[in-house]
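Before we start, here is the structure in question, set down as structure tokens.
Certain chains of the assembly are absent from this excerpt, and the rest are unmoved.
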Amino acid sequence: MQKYAKILESVRTTSPLVHQITNYVTVNDCANITLCIGASPVMSHAPEDVIDMTRIASALVLNIGTLDPKQIEGMLVAGRVAADRNIPIILDPVGAGATPYRTKTAEMLIDELPITVIKGNAGEIGTLAGTAATVRGVDSGSVSGDKKMITQELAKQLGCIVVMSGAEDIICSGNRTLGVANGVPLMGRLSGTGCMAAAVTGAFAAAASDTLHGCAAAMAALGIAGEKAAKIARGPGSFKPAFLDAVASLTPEDLEASAKIIEY
Amino acid sequence: MQKYAKILESVRTTSPLVHQITNYVTVNDCANITLCIGASPVMSHAPEDVIDMTRIASALVLNIGTLDPKQIEGMLVAGRVAADRNIPIILDPVGAGATPYRTKTAEMLIDELPITVIKGNAGEIGTLAGTAATVRGVDSGSVSGDKKMITQELAKQLGCIVVMSGAEDIICSGNRTLGVANGVPLMGRLSGTGCMAAAVTGAFAAAASDTLHGCAAAMAALGIAGEKAAKIARGPGSFKPAFLDAVASLTPEDLEASAKIIEY
């Protein structure tokens, strides 16, 4: 697990600037968790601003949780700068499968931009993979069929890394597959843990030499922090500050000792 | 109080999807409280997305806390789908009476859509009822005259349920009136408790066979949770996580034991 621990160390040392174009529901949590993990968040969505912001960023996170046409324009403009600069682009296709607008926008972003990592729940990843998936609102949804196979197939088809979050997170780059078994059910009862995972994945993708390992380290880091926080939380409300505290105090040694990363 | 307790049970069992078009100030709290009460939140405002989102929702909540023309368009489009599908529409007329734009938008939404429940503070409900009301910003405001009569008259005039929040919440459907005496003053010192009440009312209206009872159960549930949270909070900051925890752990038995609902 030492290689994963080193990526956290690198996040802390380099403090990558993570430019996030994201939804207005969980944006504060995304900013705070980015700071807590040791990176630097910046939120900016207007086409007038995003070109220059992406120029100084080390990763770009696109989250379609509360889409509108202006924001999509900002995502495309920022994404092209990120592509030119060869910095990782993380896509969180929130609600893909719930409405055609969300599904089509996710697909359009995948077509237009060289997405580095797609991170979604089972329903969202299943939808993008063309599998029979159930997505209700932005809930975790479900998918029929083998999760590992669906994730692998989508990764191969798109030539990017796909992260399907769940009790065990599945992380595939086409020919390589990792599983991360950290985390607690309480994380699913707090709005925004998925969005926060995408933000932190941006930081780790910026800091890691191997992006697949970066994605696994990010999911393990959050899962371990969640496990710690669940021990002192009295419910979803007190879980949030405890989770942020746990992320802020997480050390590379903690990650090395507690990460449950399976290399398939 | 058993019939009210059964509605909470039904919220938990059916987990209704509550589509919320709301302000960007308290939207995270609305998402989290919807999850904590046992329902499922989804936020979406763009006209391009809301038709399909309202099609899968069990209730629609319209909150005018940070209005702009695009959002109003989204509210109208979503409201028409909700009307067609006969799902409850909750209107929170935040700041009606503070500015003409807010007052007129609330009135326009009432004219154009078959609103099921209007939930506001004394100043907002007084403004919509045409009574002499004082509204300063989005504060609780005040109204001159008998609160019960004003609420009853507005309910009769509009043919919908009106909830006037306050130390005692007044809930009228024209010919029936309920009062809810749960709650603590600390709830007024935290931004967003009113917005959260509208979100939770959406969940209860979706789950209840009798919407008036659903509204009372929603206000009682939050009031009881507030009472519990106030016992451990050190101020408005620590009240928020404690309040969310209390909502998440609230049982139908708690509601049955502690609800102070008066049937006038």
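Labels for the chains are A and B, by order of writing; each one numbers its residues from 1.
Here is the rule we go by: contacts are C-beta pairs under 8 Å (C-beta built on N, C-alpha and C of every residue); 3 or more make two chains touch, one makes a residue touch a chain.
Bear in mind that the values here come from a model prediction, so they are computed numbers and not experimental data.
Undergrad: How many subunits, all of the same sequence, make up the entire complex in this structure file, 2 of them being shown?
TA: The entire assembly in this structure file is built from 3 identical chains.
The working rule: only the chains that are shown with their structure count from here on.
Undergrad: What is the size of the turn, to the nearest 5°, that moves the C-alpha atoms of chain A onto the matching ones in chain B?
TA: Chain A sits rotated relative to chain B by 120 degrees.
Undergrad: Can you name the residues of chain A that touch chain B in the complex?
TA: 23-26, 28-29, 65-69, 95, 98-102, 136-139, 189-192, 233-238, 240-241
Undergrad: Report the residues of chain B in contact with chain A in the complex, numbered from low to high.
TA: Residues of chain B touching chain A: 17, 19, 24, 27-28, 31-32, 35-36, 40-46, 48-49, 52-53, 56-57, 70, 240-249.
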